[in-house]
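This is the structure, below, for whatever I ask next.
Yeah, one chain of the complex is gone here, protein chain that is, but the others are all in their spots.
Moving on to chain A:
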C-alpha cells in the first residue's frame, strides 16, 4: 500500500470536487475491494475521499412506484429490506448469493457495482494485465482462464465482472444516479453503465473520473417469478462460474441476465422473446458470438443448463 492522504467531504458534490482536484484520488466507501487492491498495489491512489459520511444510506419509494437505493446502503440492509424482498426478490437473492455476511455488512450498493474483476492476473503485479497497466498485454489470454469471459471480450482483456447484485439490477433495468464536481446530476441506465473491455479494459464503467454514484433507482416492480441461480465450485464464498438472474411471468415471457460470462452483466433483450420456447432457444440468441477459451468453453453449456434450471425454478 502506498501512503495516501485522506479526507471526508460534507456533500456529494464536494466529494466529486475533491476527486476532480487530485488526479490520483479515489472514492472509498466500504473498502472491501479497494483496500485489498491497495495492499497489493494493484490500486495506488495518493488520496482517498471517504464518502461514508454523506448519508446516501436510505431506501425510499419513488413517485413512479419504484425504489431509490442510496449509494451507501449496505448490501446486508438492501437484501433485508422488506420492499426489496417482496417486490425485487431477484435482487435480494443475488445479494445474499455474494460474498459473506461480514463483507455484506460493510459493502455498499455503489461499491458493489464498482468492484473490480477477480482475474488472477489482474491481482498479480508481476504479470502483464491491460486492465491494471494499460498496454502491458494480457497474460490471461494464453494463461489460466477457467473463470474468465466467454463473450464480449477482446484481444486486450477477457476479464469478467464479479458482481451478483449488478446482474439482478441489470435484469430489473436499474438506473444509476450520479453527481459530478460541477454538481451536475446524471442518470445512467445500467445497460450503459458497465463497459465491454474493447481496447480500454482499464475502464470498467462509463463513469467520469470525478463522478460519484449517489443512488440506484429501480423501476416499478415487475412481478412474476424472480430467480437468482448462482453456480460455483463451492457452496458459499466463491465467485460465480455462471449465474442467472431471471424474472419470468406466468405466460412464460420474461427477462434474463447472466453473470460470470462477460465484462459486464450479460443481457440480450432481443433474445428474450425466445424465453417461452425454453432455455436452449433463448440461450442460443443470448450467447451468439461467444468466443470462449479452451479452459472456459464449458461455461456456454453451463449457462444454457443454468438458465434451464432457473426457468424450471420460476415455473415451480
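The definition used in the following text is that a residue touches a chain if its C-beta (ideal position, glycine included) is under 8 Å from a C-beta of that chain, and two chains touch if they have at least 3 such contacts; residues count from 1.
The rule we apply is simple: contacts and distances are computed from a predicted model.
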Listed names "Peptide/nickel transport system permease protein", "2-oxoglutarate ferredoxin oxidoreductase subunit alpha", "Xanthine dehydrogenase" or "Electron transfer flavoprotein subunit beta", matching UniProt entry of the absent chain: "Xanthine dehydrogenase"
Contact residue for the chain not shown (choose from A:76, A:112, A:127 or A:160): A:127
Residue among A:129, A:231, A:275 or A:314 that touches the chain left out of view: A:231
Contacts of chain A with the absent chain, listed as residue ranges: 1-3, 39-41, 118, 120-121, 123-127, 139, 142-144, 146, 229, 231-239, 241, 298, 301-302, 305-306, 308-309, 312
